[in-house]
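Encoded as structure tokens, here's the structure I'll be asking about.
For this depiction, one protein chain was excluded, whereas all remaining protein chains were kept in their positions.
What follows is chain A.
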Amino acid sequence: DTDDVGHKYYLELELEDVLDTVSQTVNCTAEVLYPLGSKTSAPDVQVTVQGELRSTEEADKEFYNWIRSLEKELVAENIPDSHGNVPPELEPIHLLAWVASGYVIWQNSTENTKFHLAQVKHVKQVKRSDEDLQFDFVLLLHEMVSQEVLPWEVTLLWHPQRGARVSQS
């Protein structure tokens, strides 16, 4: 539900864990403020999550260790493939790409855009001297109104405890 007050939107959302559909949904509220006039700055977003999201510690650790154990940096393209398939071991990469796309979409959204991640065109892991994992993505974002599909380069850093951060896009 949104009640809009000028260009400020109040949202009530229900979060469902798509990887764990049996668990309870979690409610959250958000306030999105689209800056008047300015087309170059991202909307301001405040979110409150009412409840707890389940721990993914074990899966995170497994993925982290797997990537760290690879001799050659991971490289992949077209996730999902043309037929919509994602090899199971690349599913975490797909999810990280989603997070990265969330950042790009946030930074580029206005009240007249509707973005979705269409496909991960390319991903390349970059080995680092610190504890973070680094993935350089080329993401294809589909914008509904213009129907354009545009490539975006995003670099995402991730660590099991520190979470995901976009380092540049």
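The rule we apply is simple: a residue touches a chain if its C-beta (ideal position, glycine included) is under 8 Å from a C-beta of that chain, and two chains touch if they have at least 3 such contacts; residues count from 1.
The working rule: contacts and distances are computed from a predicted model.
The listed choices are "Small ribosomal subunit protein uS5", "Carboxypeptidase O", "MICOS complex subunit MIC60" or "Tax1-binding protein 3"; the UniProt protein name belonging to the chain that is not shown reads "Carboxypeptidase O". Set against the missing chain, the residues A:118, A:138 or A:166 yield one that touches it, A:118.
Note on the undisplayed chain: of the listed residues A:8, A:142 or A:165, the one touching it is A:142. Shown as candidates are A:82, A:129 or A:168; the residue that touches the absent chain is A:82. Even with one chain removed from view, chain A keeps its contact list with that chain: residues 18, 21-23, 78, 80-85, 88, 116-119, 140, 142, 144-149.
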